[in-house]
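Accompanying notes for the structure given below.
Every protein chain but one is kept in place in this view of the complex.
Which chain is which? They are A and B, in the order written, and residues in each are numbered from 1.
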Amino acid sequence: METLWQLNQVTKVYQLQDPFGRTVRVEALASINLTGHRGQTLGLVGESGSGKSTLGKVLLRLVPPTSGQIFFRGTDLTGLSETRLRLWRKNFQIVFQDPYRSLNPRLTAGDLLMEGIPGSYRERVVRARDLLLKVGLSREDFYRLPHQFSGGQRQRLAIARALGPGPELLVCDEPTSNLDLSIQAQILNLFLELKQDYALTYLFISHNLKVVEFLADRIAVMYRGHLVEVGPTALIMKKACHPYSRALVASARYQPTRMFARPVRAGCCYASFCPRGQSQCYQQQPPLQEIAPDHQVACFLPEGNAS
Amino acid sequence: MRRYIVRRVLQFVPLLFGMTLLSFLIIHLAPGDYFTQLKMNPQISPETIAAMERNFGLDKPVLVQYFYWVKNILTFNLGESFAYHVPNAFLIKERLLNTVALSVFSIMATWMLAIPLGIYAARKKGCWQETVLSAAAYVGISLPSFFIAMLLVFLAARTMVLPIGGTTSIFWTGASLWEKFVDYLRHLLLPGMALTLAGIGSLYRLMKNNFLEALGSPYILTARAKGLPPVLVLYKHALRNAVNPMITIFGYELSGILSGAALVEIITNWPGMGRLILDAVLSQDLYLVMASLLIGGFLLILGNLIADILLVMADPRIRLR
Partner (left out) sequence: MEKTLVVKNLALAFHQERRPVTILAGVEFEISSGETLALVGESGSGKTLTALSIVKLLPPQARLETGEVRLNGQSLTSLSEREMENIRGRQVGLVFQEPSAYLNPVFTIGNQIEEAIKSSLSRKEKKERVAQMLAEVGLDEKHYWHYPHQLSGGMQQRALIAMALINHPSLLIADEPTTSLDVTTAVQIISLIKTLIKKHHLALLFISHDIALAHYFADRMAVMYAGRLVEIGPTRTVFNSPRHPYTESLIACLPEKYKPGEKIRAIPGTVPDFANLPSGCPFHPRCHRRMERCFREEPEMFPVASALVRCFLYGNSVATEPGN
């Protein structure tokens, strides 16, 4: 399998200021190693605040990493200047959860699409029209403003805009989380179609494991800034090894997992809630290790197929 | 909490120095000083003026003068006024009291009227009462304070109901303490009303909007779903949240006492700090200006600090460390 993008030891630390000017250090990404294969969909799941959204933004260099390297098609993007980066940006685009906030409300659908399309005016108009039809909108929608679309249509427009520059990689950050079930189904179908037609590679970020299961070839599970497990979708859904992945899968089937809550300061990111903690777990964060081909877990005591 | 206050006060010390140094330099940059006019007077000999300049330390370089001034401040010596030939502390003390009395009166009146009116209007949203109140508030906001003051002076002069100017009547000496108090209050009423009328509109609008916002909040639905009586829903759950953002404004109002009242003081001839500062600046009475600035800066610190402390007490989400 060909590697399209890779994160190497990527860390992101936010220095936030509270109302009284004190600095608070928040580690959104803790030494992330992750690889995306060309033509595949990688699903990234985790609860809110786990850093999954930050990972997407760092990958596209929308947010600079604190340390580590970002590779795209083998090129290190980390040190590139904003000007050099602009040449790369057409290769990777993003679709956000809330299309209403990510689309300039004063531009018509046509203008929004044409912004991202290279070429002569004529070429851009033609391609923008094609894209509108491709994502299931109509020709008349070309002159509409974002607020004249329904939520689902707006997300289609946001997808069309992301496709404008002809990207290879599309990062989808909770693209269906604000949508109703019937509209979500339409959008998920659209993602499937587009992947085939444009040979896209997705990084699909969602808190909804069922949606990720539907779309993804591989799943990466995040917890509080750490990647805790990465593996093929079927494997994660059936035989996850990390206790948190297991809790997620169980929850998706409405099975409550027993949650422990002990105050743990150091050690594994999941130690406070883990039912299997041992002394080692309270001392250091386990590294993400390959326990089987294409299956990595960050746990000292992986469940299931270990031992 | 105490550590926070100490830190905040300490943070303001360099600010105060910077502010006074800057003002000191700017006053010196302006052409001429207090003695420029005296020099043109043929009746005063150049020797006298030179002696006076030496007396006030004006023959030294600017920075040296500034450090002399700072040294004096640290011993609570505010210097002496060029124009009045009395210690500035003496001048300021009386004027400051008047200004503080005026501001406290008007702030209290503004708040005690604006808050209930704002709540009332919010509850009567869409009724004629709200329309009338909001229209009146709009008029109040659009009229500048000095204009309202002039209007009141005019009315007072025509009706002779209230005294204009000064703080005391002729019969002051010989009046009992109570009579003195009432007399002072009667003199205070005119400038006080002018400031109140000028400030009430915006505060009313703010309170109305805050209250409406609070009423539309989900936790109000929770309170109603619990079956709480309207009194509790309105005056416990909504009011507390509506008042919180106002508290910061209260602190800033405290810090704005000096400048806020100045125009009204001048027009209604209220002998407060505003008048004093204006005269001092016009006649380049250096140390009087500096002393006033110092007090203004101090009030700013105090106001901000009080605002922060009140906010912390009112809003549990904010904690000091």
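Here is the rule we go by: contacts are C-beta pairs under 8 Å (C-beta built on N, C-alpha and C of every residue); 3 or more make two chains touch, one makes a residue touch a chain.
As the structure is a computational prediction, the values presented were derived from the model and not from experiment.
Participant: One chain is left out of this view; which of B:Ser217, B:Ser283 or B:Asn304 touches it in the full complex?
Facilitator: B:Ser217
Participant: Which residue among B:Leu29, B:Leu74, B:Met160 or B:Ala225 touches the omitted chain?
Facilitator: Spelled out, the listed residue whose C-beta touches the missing chain is B:Ala225.
Participant: Using the touch definition from the top, which of A:Gly152, A:Gly225, A:Gly267 or A:Pro302 touches the missing chain?
Facilitator: For the chain that is not drawn, the touching residue is A:Gly152.
Participant: When the complex is taken as a whole, what residues of chain B touch the one chain not shown?
Facilitator: 217-219, 221-229, 232, 236-237, 240-241, 244, 314-317
Participant: List the chain A residues touching the unshown chain?
Facilitator: On the chain A side, contact with the omitted chain comes from 47-48, 150, 152-153, 180-186, 188-189, 192, 207-211, 213-215, 217, 233, 247-248, 250-252, 254-257, 259.
Convention: only the chains that are shown with their structure count from here on.
Participant: Per the centroid of Cα atoms for each chain, what is the distance between chain A and chain B, given in Å?
Facilitator: The separation of the two C-alpha centroids amounts to 54 Å.
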